[in-house]
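Heads up, one of the protein chains got dropped from this complex, but the rest are sitting where they should.
Presenting chain A:
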Amino acid sequence: MPIHEKSLIRPENLREQDELVIDGVDVSGHWSTFIETRAVTDYNEAMQDEIAALAGGENIHRCWQCGSCTNACTVHAVNPDFNPRYWIYLIRLGMEDELVRDKDIIWQCVSCNKCTDACPRDVVPEAVMKATAHWLELKGHVDKKPSTHFDEGFSAQVIETGKIEDGLVVRDFFKRMGDPFRPFKEPYLVAMITGIAKRAPIGYLLKMGLALVVRPRTRGWAPARKGIEEYIREVDAKDRKALGLPAEGGH
């Protein structure tokens, strides 16, 4: 059987013989690669339902594996291991171990929605990627990824005051990543800030300075905040229940 996506087979399961003749046919070398036969017994039969229970994963069952999502994917073009079509396949089969191999790149979806437009079955692969990244964290397969830290910091500001302030978003992200002083160490961030500061755009600098002191906020936001927080707690509890996890724990 030809192997279309050789990178998807674990290296230890690939068999390439230097010298092998079967029934008088020479099958040695690269063009006669075999896959080690194996029996998969560790299916997580609930996996598709678990992903489907999380926001964004609802339509995963519609996928018919055409591969349009991967073909259209922005991140796939940068990193060929980033393969939404394949991950949807694994989830639908329940091959948890195989999926977890890619736990450190699934979060890298940039939400460009090229897959969503390409998909003929309205799976919304972008949302499925977000649900899968969320599932990996909830299940404890990975620690919070940088994008989760960013999303949580950003959303916490919105929920608290109704608005965000760019400077605080940046500072809060690096603080959550454990290095609050990184903006001052990254040469490109320093070059970016000093570049604009040199041109002294007084109005802009005053505005940014003022935002440091007086955080922008939506007036009378407290009841909205309360409603949103309550809703998040409910969704969290529902998600954890769907995944068979104990009730406590954060989002």
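In this section, a contact is a pair of C-beta atoms (placed from the backbone, for glycine too) under 8 Å apart; a residue touches a chain by one contact, two chains touch by 3 or more; residues count from 1.
By our rule, contacts and distances are computed from a predicted model.
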Inset, instruction - For the chain that's not shown, choose its UniProt protein name out of "Carbon monoxide dehydrogenase", "Glycosyltransferase", "Transport permease protein" or "Heterodisulfide reductase subunit B". - result: "Heterodisulfide reductase subunit B"
Legend entry - Hidden-chain contact residue, picked from the options A:M47, A:C69, A:M95 or A:A127: A:A127
Inset, instruction - Go through chain A and note every residue touching the omitted chain. - result: 55-56, 74-75, 78-79, 108, 110-114, 116-117, 124, 127, 130, 134, 145-152, 154-155, 158-159, 162-167, 170, 173, 187-189, 191-192, 195-196, 199, 201, 203-204, 207-208, 211, 216, 218-221, 223-224, 226-228, 230-232, 235, 251
